[in-house]
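Have a look at the structure that comes next, please.
All protein chains but one are shown in place.
Going in written order, the chains are labelled A and B, and every chain counts its residues from 1.
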Amino acid sequence: MTTNNLPQKNLSIGEIYVTTKAEQVSTVLGSCVSVCLYDSKNKISGMNHHVLPAPPPSAQVDSKHSGKYGKTALPELLVRMKQLGMETRTTSAKIFGGAHMLSQISFAMINERNVAVAREFLHANGIRIVAEDVGGDRGRKVIFQTDSGKVLVREVNKREFL
Amino acid sequence: MDETVLERIKSVFSESAELAGRSMEMMVGRPLSIRVNRIEQIPFENLCESLYPPDTPMAMILLRITGDNSGYMVFLMYEENARKLNEILWGSVPFEDGVINLSDPSALGELANVVGSCFLNVLADRVGLELRPTEPFFVYDMLAAVLEGLIAEQSLIADKAILVDTNMAEKERGIGMHFLFLPSPDLVENLAARLR
Partner (left out) sequence: MARILVVDDSYFMRMVLRNMLKKEKHEVLEAENGEKAVSLYRRNRPELVTLDITMPVKDGIEAAREILEEDPSAKIIMVTALGQESILKKAITLGVSEFVVKPFTTETVLEAVNRALK
């Protein structure tokens, strides 16, 4: 789905992406969470897609897999934004995802903890959260327009089927 | 999991696919066959890409495996195939009274239960374990959104899934359906050790 002529970039599970270009970065979220960071003054944008809040205690997390976990992905996202010149003062954050997709057969409340780790990180680093679209039981396609900081969310209309 | 074990799982699936096909024919009163196209071991991060674009809306039926070991089975179909199948199933009920509600996903759920149980019965028999499906869970949503939930839970303990690509055919009307088998590490271990 394209809403304008911006070049498109698909963000995969566990990926961390930062850019100063005008693009549409999109990803599909279920229980996973994406944080979209936008520095309106310096025109720097960043986005992640984490699956789990933190690695298991015994795990050795290398850089290839650090994007999977909110605890390691979000600091990495911030580091890369700062390398491009991001200033906290002019940066805002939006949080998406964390739906409880398989409510009847899965008991792990991973979705809630994914959201919690994002909120904790942003508070701890003094980054303003200006919007959230989290929870529920539906998937979200999130499209981050890096020229404006606008984020569009699309859901499937379940009433259309059956 | 090495190639030999994968091949054995493929043979289990082919064997159960034949039984499942005959079972489905009994359920719908029309000839149906299931053919296994391919079987692959795929890392979780590549799972969605190897199927369809992540935002593709799909009808999915999930069954959790319990008993001696655990895991998941997932049936995936395009909306129009699920609708076709749903109508065929409801159409086969010897209708005297009651209400046929085409919006009720229990017909598709029962199909998944029967086919999934076929697979588990054959597998359980070959490895000498008890493996049961839980009641089917139907969901219609974007592919990646649903699979992510499973990946998140499973990736705490595993990093690969087994994709079985099937084609279900009702006479000339091919109804494509994917079947995903996500064994937990304990089940993988038992499969590797006991499958002959």
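Keep in mind that, in the parts below, contacts are C-beta pairs under 8 Å (C-beta built on N, C-alpha and C of every residue); 3 or more make two chains touch, one makes a residue touch a chain.
What you see is a predicted model, and the numbers here were worked out from it, not measured in a lab.
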Omitted chain's touching partners, listed by label: B
Chain not shown: contacting residue from B:L89, B:M142 or B:L163: B:L89
Of B:A17, B:L62, B:L85 or B:A124, the one touching the omitted chain in the full complex: B:A124
Touching residue (missing chain; options B:N113, B:Q154 or B:N190): B:N113
Option from B:S33, B:S70 or B:T134 whose C-beta touches the chain left out: B:T134
Chain not shown, touching residues in chain B: 23-24, 26-27, 89-90, 93-98, 100-101, 104, 106-107, 109-110, 113-114, 117-118, 120-121, 124-125, 130-135
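The rule we apply is simple: only the chains that are shown with their structure count from here on.
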Inter-centroid spacing, chain B versus chain A (mean Cα positions, whole Å): 31
Residue ranges of chain B touching chain A (in the complex, touch as defined): 44-45, 48-49, 54-55, 57, 59, 62, 64, 79, 82-83, 86, 102-105, 134, 137, 139-153, 155-156
Interfacial residue positions of chain A with respect to chain B in the complex: 1, 10, 12-14, 27-32, 51-52, 56, 68, 99, 101-102, 104-106, 108, 110-111, 138-141, 154, 156, 158, 161-162
